[in-house]
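A quick write-up on the structure given underneath.
Only one protein chain is missing from this complex, and each of the others stays in its spot.
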Amino acid sequence: MFTYTLRRLFFAIPTLLVISFVIFALLDLAPNDPTGDLPLTIPPEVREQIKASLGLDQPFFFRYMAWLHQFFINEPLNILEALTGWHIGDDQDRVRILSWATRSPVVDLIVQRLPQTLWVIGLAYVFGILIAIPIGVVSAYKQYSIFDQIGTFISMVGYSVPTFFTGVVLIVVFSSYLQWFPSVYDTNLQVTGFESFFAQMRQMVLPVAVLALYNASQITRFVRASMLDNLHQDYVRTARAKGVKEKTVLLVHVLRNSLIPVVTVIALGVPTIFSGAIITEQIFRVNGLGQLLITAIQGADIPLVQTLTFIFAVLIVLFNLIADVLYGILDPRIRYD
Amino acid sequence: MNKFKLLLVGTTAALASFGSVAHAARGSDGDLKILFWQAVSTLNPYLSGGTKEVYSSSMVIEPLARYNENGELVPTLVTEIPTVDNGGVAKDLLSMTWKLKSDVKWSDGSPFTADDVVFTWKYCTAPDGGCAQKAQYEGVKNVEAIDKSTVKVSFSEQKPYPYSAFVGAQSPIIQAAQFKDCVGAKAPGCTSANFGPIGTGPFVVKEFKPNDVITFVANPNYRDPNKPAFATATLKGGGDAASAARAVLETGEYDYAWNMQVEPEVLATMLKAGKGKLETAFGTQVERINLNWTNADPKLGDKRSTTAAGPHPSLSDPAVRKALSMAIDRQVIVDAGYGAAGKPTCNIVPAPAAVASTKNDAWCFKQDIEGANKLLDDAGWKKGSDGIRAKNGVKLNFLYSTSTNSVRQATQELVKDMWSQIGVGAELRNASASVFFGGDPASPDTFQKFYADVEMYTNNFDGTDPEKYLAEWLCDKIPAPANGWQGQNIPRYCNPAYDKKVAELSKTAEPAKRHELSKELNDMLTEEGAHIPLVHRGSLSADSVKLEGVKMNAWDSELWNVADWSRKK
Partner (left out) sequence: MTDATSTTIPAEPAKAATPTTSALRDIWKQFSAHKGGVAGLIVFVFIVLAVYVGPYIHTVAPNQINIRDKNQWPSMAHPFGTDNLGKDMLAQVLAGGKTSLAVGFTAMLLALFLGTLVGVVSGYFRRLDGPLMRLTDLFLALPLLPLLLVIIMLFRDTLRAAFGPETGIFILVVAVIGVTSWMHTARIVRGDVLAIKSQEFILAAKSSGMREYRIVLRHILPNVLSSIMVSATLGIASAIITESALSFLGLGFPSDYPTWGRLLFDGVNFLQLTPSRVLWPGLIISATVISINYVGDAIRDALDPRSLKR
């Protein structure tokens, strides 16, 4: 397993390079334009000059190499300097990846967005998993019981009703009529004491609820299906016949063997925390990474989209690797080499 | 204009005049909470020409003169508006002189001088800077500081209307000391300056989170010691227009929300909560349907929608162009999609009043299905079995494109329905706004390429003088592959008589004559059917009933008088 992991990690480098190239080519080919959002009163020749000042007049391959250089050499050096306080080379002239819309370093933007993304999207995902696994297990164990029926109903509704709808319904009910929770998320809020902590909790309730419902709905279905598959396997009957406690049968044997699809789904989901929840962030104005990405895409802010998407790609490759390693731990019969 | 709107505008004005009387001291009214559903990317309007950036930065940096809510120029950082009469504008129309107020200070306490004005010009016109407002400085040959408080602007050719550079929210003055190392190619690198410009306006940037939220504090050195009434201001961005309206009108979490592009009945429902009101102001925006004068048949390949493709098989018939306009009930479109933020129009230059023509209002305001049908019958367009008219094998079936936006899609459906009553079919299409307006020559969906028979969008002109705008319909401004599809004559309209009249306008200085010529040009475009003007669009914003002093302004930044805003006690 260890050599397998090493080999996979080594293989990840060319994979990611190819991915970064494909993304860059795709963004370059896409017909949206950084001057598209400007008022029409700005004449075409000025638009051309704006594009030239963004470096868009340079050849494609040159721009791609420049991005690679900035992402793999300049930015890591900058982070290193910021962490250690050293000065490496001529750090004044080091070109960082600049967003086209804000003209500020992309990495700073990402760092600025991380807190609210992790608080809201990350927490919603954790809640989603924590809710989903027990519900899925009980639903499967008591298949077709009232609990299972209600669970199925809620999770299917939760998955089929999109967040752009549930979000607005919650705002109308809890912000407009009841006035319990704010409808706008305040990213300036600093948790300093009990009161601000309470305010932070209050403003997180609605977006976290919307997202957790959606995430839980999906995971629960896979837990339930996978548990059902395993509950009827011969080894369960054997274990029961041997007099193993029902709880042990369920939680140790069946659950463990049922986790493979669940691990896959969760591993696919964790990177999406980083890419944010575009619609939910939009509705509650959480302005996390999802909002950053969608504004950047709409404004054709290529350096920002490229960097965000590439970090996302790294996480995908990484978490899929983690999932593969976990398969081996969950089911020792799975071997890769 | 309907009664409700008149009432609304009237009461707002009344409230506003009370507000300025009741003014107390600087910083007495707490936090001003503003919501922009399109988040602000930078506070340097020279690096991003977007409306949201121009508006938000107007709280901090100011031009020499700006337009008030009636479209009149008022001095901001100067003692008076230069004119030919007061000697501020040279008789030969080749230069003008601005006299700066002497006691204005930057928010860091340093004095505001003529050098800052000169620097601003140099900053925006520097090569490789990509200045988005360069057009404001077009025709400016030189800007020089005569002394500490006198600036002379010289033009390369006669400028009958010289108020463009340093006028209006698009060309505010930035501090030379702060930006001196940020000229040209170095401009984007100056992140802290771009995110926190030092200004002369009522507020100072405390923290800027790009595309998210801006925190301001009152400027301690602002020239009026009693203003602004608010100690701090928060400008939050993101979300969509409907939820922004809700945050002001229904939950009351915010004081002011910009650009309420929401169906009127939805706003009316929210207004019932009694927490806010709507503000409107009309500038020069007109939603129009451009008619393609050239052939847009996909079979033509590269020639499609260029003059080389020849005239449009059906839209080249004046009867068809006129019938399409007659069939439209503009009031219905206004009621469905715009409400208080729109009124029917037949002009491409709808304002200011001096240049707004009324010549075509008689036939064009009234929907005339019968007349349109007759016109088409007489022109030989006969209805086929499918209800669509045709002549010589050419069907009146149009590809109708626009940008993606729920109001535009509703308008498309309404127009399609109206046209179906005169035997004209339409295939609707919409393209994402960043593609439609993006101008990528590789994309078939840009409004410049006009790979459709008709297309709909809004355009306007800055300031109050339409000369440059009317020059967009010149024959040599037709977009074509040769110029990278960059011309502004989108309908591909070409009329030598029109070109001649535009040339005449550019040589005329006398205001009355200029107005007359502008009206004539506008009428030519409407009558010949270069486009179908639909709706004169206003700006619509929402504010709290507790907010006083808001004077909606469509000629300048909506936040132009934020110094005068206060909270009702």
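Letters A and B mark the chains as written, and numbering starts fresh at 1 in each.
Quick note on the criterion: contacts are C-beta pairs under 8 Å (C-beta built on N, C-alpha and C of every residue); 3 or more make two chains touch, one makes a residue touch a chain.
Everything numeric here is computed off the predicted structure, so don't read it as measured data.
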Check: Which residue among B:A242, B:I348 or B:I478 touches the omitted chain?
Finding: B:A242
Notebook entry, point to check: Which one, A:R47, A:R221, A:H253 or A:R285, makes contact with the chain that was left out?
Noted result: A:R221
Note to self: Under the stated touch rule, tell me which residues of subunit B contact the chain that is not displayed.
What the structure shows: 242, 262-263, 265-266, 269-270, 298, 332, 335-336, 403-404, 406, 409-410, 412-414, 416-417, 427-433, 435-436, 442-445
Note to self: Across the whole complex, list the residues on subunit A that are touched by the chain not included here.
What the structure shows: 11, 15, 18-19, 22-23, 26-27, 29-32, 142-146, 148-149, 152-153, 156-157, 159-162, 164-165, 168-169, 172, 218, 221-222, 225-226, 228-229, 232-233, 257, 260-261, 263-265, 267-268, 271, 293-294, 297-298, 305, 309-310, 312-313, 316-317, 320, 323, 327, 331, 333-336
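Everything that follows uses one rule, which is that only the chains that are shown with their structure count from here on.
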Next item on the list: Quick one: report the Å distance separating subunit A from subunit B, using the average Cα coordinate of each chain.
Entry: 38
Checklist line | subunit B residues within the subunit A interface of the complex | finding: 35, 39, 41-42, 44, 47-51, 128-135, 185, 187-189, 191, 194-195, 207, 209-213, 215, 234, 236-240, 243, 246-247, 250-251, 253-254, 273, 432-440, 442-443, 445-446, 457-462, 486-488
Item checked: Residues of subunit A that touch subunit B when the two form their complex -> 29, 31-33, 35-54, 98-99, 101-105, 108-109, 112-113, 168, 171, 175-176, 179, 182-184, 186-188, 281-285, 287, 291-292, 295, 298-300
